[in-house]
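First the structure, which I've put down as structure tokens, then a few questions once you've had a look.
Missing here: one protein chain of the complex. Every other protein chain is in place.
Note that the chains are named A and B in the order they appear, and that numbering of residues resets to 1 at the start of each chain.
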Amino acid sequence: MSTSTTSAPPGAARPPAAGRTGRRKSLQRPEKIAAYLFVTPFFLIFLAMIVTPLVYSGYLSFFREQLIGGDAFVGFENYADALQDSAFMSGVLRVLRFFLLQVPIMLALSVLFALVLDSGRLRLQRFVRLSIFVPYAVPSVIAALMWGYLYGPDFGPFAQLAEALGGSAPRFLSGQWALASIANIVTWGFVGYNMIILYAALRSIPTELYEAARIDGAGEVRIARSIKLPAIRPALVLTLIFSVIGSFQLFNEPSLLQSLAPTVITNAYTPNLYAYNLAFVNQEINYAAAIAFLLGFVIMIVSYVVQLSSQRRERRS
Amino acid sequence: MRTNQRRAAAFASVVAAGSLVLAACGGGGGDTGEGGDDASPAEEVSQEEIDEALSTPTQLLFWTWVPDIQNQVDLFMEEYPEIDVEVVNVGQGADHYQKLRSALEAGTGAPDVAQMEFQHISSFRLGDNLMDLAPYGAGELEGDYPEWVWSQVSDGEAVYGIPQDVGPMGNLYREDLLTEAGIEEAPATWEEFEAAARTYREANPDSYLTNLPSNQAGQFMGFLWQAGARPFSYDGAETVSINLEGPEVDKVVEYWSRMLADDLVSTDVDFTDQWYQGLSAGKYASWQTAAWGPVFLQGTAGNTSGLWRAAPLPQWEAGENVSGNWGGSTDAVMSTTENPIAAAELAKWINTAQEPALRLATEQFLFPAYTPVLEDPAFLEQEAEFYGGQKVNQLFSEISETVSTDFGWLPFMDYAYSSYTETVGKAIEDRGDLAAGVQAWQEDLRSYAEDQGFTVE
Partner (left out) sequence: MTTPPTSQPLAARPAAGSDVVAGPPVSPATARRKRRPVGGRPSTVLTIAMLAATAYFLLPLVWVVVASTKSNADLFSSFGLWFADDFNLLQNLQDVFSAQGGVFAKWLRNSIVYAVVSGVGAAILATMAGYAFAKLRFPGGNALFSVILGAIMVPMTALAIPTYLLFAKVGLTDTPWAIIVPSLVSPFGVYLMRVYADGAVDDSLLEAARVDGAGEGRIFLRVVLRLLAPGFVTVLLFQLVATWNNYFLPLIMLNTADLYPLTVGLAQWQATSAAGSGAQALFSTVITGSFVSIIPLVVAFLFLQKYWQSGLTAGGVKQ
């Protein structure tokens, strides 16, 4: 690792200047050198901040350190343990369930809002767009904190409202509702973000493509279905992949709501939370590293499946 | 840039190699060396050395969450002008210990002195992270603390923390609500308490006599402590005992099972805004809490001032007088400190010198562990408006004498507490089989201990 870091060409910090040196003899060489110089600064930090910790983490995952008895090389034992660890497995299933529940709702809303905004048939367009997008500017820590208050079972506004109306609000952070309540927080924060990506994609479709259809008498819904949606499929796949990553790495929201519902949102509620607690509460850093690696692996598989199926569908159509 | 990077890389590898060597030697100690639990007691530090160290310019880092502790630290710096103490709050409870562990693990950034609750001492001793304070004059303090308190911080001759505050348990209750429900006196036994809970519940369908939080291992441990159970112990080396069976535990478990099954107690998570509201809105008519509870309650349920009273914890046998402890903490010195003398003096001085120690009790309202303060009239005679003029400190200092000694802990209490929530706490929340929950907790702790290489008894 350190060799590739230190063997970087000198002056890597000022690549633009380097390009000026010497007249070009062939078309290829200076371009090649320039390319490396342009990529080097990023790649150096990439090596230091992502590859090195990852390799180190992989290294750690092959050891086991006990409180009594110290360090020992255990090969793949941590991985084998993780695969039989019901806490880890149920965490993975939970985020999978979260993904299947939350992502379709979130993306459907994002598509719907983007289409409505793009149709140009809305008053107060700017206001609506900004209002939907603004939660993205709220850090998830603060979002979880706010929703935590709103979810209050006796004194939260929903509970107060329900009581005033003579009913009772669901216990948002009970075992039955907690996952949906977390899904709601994430949906609230990210619908606008995905909407903006999709909206931007919609806006860059040249209008000629469907002006003809409109002249032929096709309605907005028809145009949306047969022209707009296919056109923004790549953007949709992109948001889907981000959602896979976000869902499976769920951490902030459950971690902050944990103090409100510790028996429901347990330490192994999501795999990421589990890895964190393994490392910092249980003092099992090595096992935590193995869990984190397996989680990364799960994320890659799911992303791959998403990509593959979207490509296949595209090819068919 | 390149040279920097190379230097950094070289530095990293040196440090890595160094830490491996240290790890191999099994001790992360700095200059102090003798931090561990070696058989031979560490050598006494001479008064000359102490004087010299205290008049040498020194910087200390002190991690604590105690509010306004800066007052005590300022007094310390007036007393020893050469010593500069930086107070840092890295979080409370679990956050604090996580950060402390990470810093110790990483080998840099750890404080010289840290706040340390009693139940976590053995866990940091295990990593040889705590310095033995006996050579720095801490041993002489033994007589100034109740026996049960001293047994929490010492092991033989060694002393691992200077006790700051303690939490002998009592019962705070709403006199007005109890009277309304026809309960004239604070229940003296748990049996009476159960009967009162029934009466109270019949009179108040929206309210409970008390709350048993599903997340509060500390309180539950206090109940076990009072009942005479000794579920945990650690020999300071490789053996732990984990025993949540036996009549003392069963007694507590069966009692609260019944209370839960008959809906005589609520199960709200404590220390949340929801719970605060419950306290101030009268959702819970009593709170079985520690000596730090009275002032705490005063701050959070201000609107109910004058309505509360304090009493001893209900007893298992009529006429008995026994209590347990919940919470309280010490100031411990990390074995990585480079200034052991100054660090030890800081821990000792702020908790035992007249002015800072008394102010801890009378201004910051920590319930003192230190007997001279505990017996100080300025502390004992305080009358609390919130409790209708009752001398609450007096009551709790009497309770403090009834806490039984020799309650042990595991060297991994942060794990044990987090596991509690998911086993026992889950059973409480579900109003399910508490005995099964306790059983599951025991099994989980045993298997964790075995995985970690302990011998489990």
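In the analysis below, contacts are C-beta pairs under 8 Å (C-beta built on N, C-alpha and C of every residue); 3 or more make two chains touch, one makes a residue touch a chain.
Please read all numbers here as calculations on a predicted model, not as lab measurements.
Q: Name every displayed chain that the left-out chain is in contact with.
A: Listed by label, the shown chains it touches are A, B.
Q: Using the touch definition from the top, which of A:32, A:225 or A:313 touches the missing chain?
A: Selected residue, touching the omitted chain: A:32.
Q: So that we can see where the missing chain sits, which residues of chain A does it touch?
A: Within chain A, the residues touching the omitted chain are 15-21, 23-24, 27-28, 30-39, 41-43, 45-46, 48-50, 52-54, 56-58, 60, 109, 113, 116, 119-124, 127-128, 130-143, 145-147, 149-150, 155-157, 160-161, 188, 191-192, 196-201, 203-207, 211, 214, 220, 231-235, 237-238, 241, 245, 248-249, 251-252, 256, 259, 271-272, 275-276, 279-280, 285, 288-289, 291-293, 295-297, 299-301, 303-304, 307-308, 311.
Q: For the chain that got dropped from the picture, name the residues of chain B it touches.
A: 8, 11-12, 15-16, 19, 63, 65-68, 88-93, 95, 99, 102-103, 105-109, 271-273, 276-277, 280, 292, 295-296, 299-300, 302-303, 364-366
Methods note: only the chains that are shown with their structure count from here on.
Q: Please compute the C-alpha centroid of chain A, do the same for chain B, then give the distance between them in whole Å.
A: One centre to the other, that is 39 Å.
Q: Quick check: in the complex, which residue numbers of chain B touch chain A?
A: The touching residues are 1-2, 5-6, 9, 13, 23, 26, 94, 98, 101-102, 105, 126-127, 214-215, 238, 269, 271-274, 277-278, 283, 411-412, 414-415, 418, 421-422, 425-426, 428-429, 448, 451-454.
Q: Could you list, by residue number, the parts of chain A that touch chain B in their complex?
A: Chain A reaches chain B through residues 2, 5-6, 8, 10, 12-13, 66-71, 149, 152-155, 259-264, 266-267, 277, 280-283, 285.
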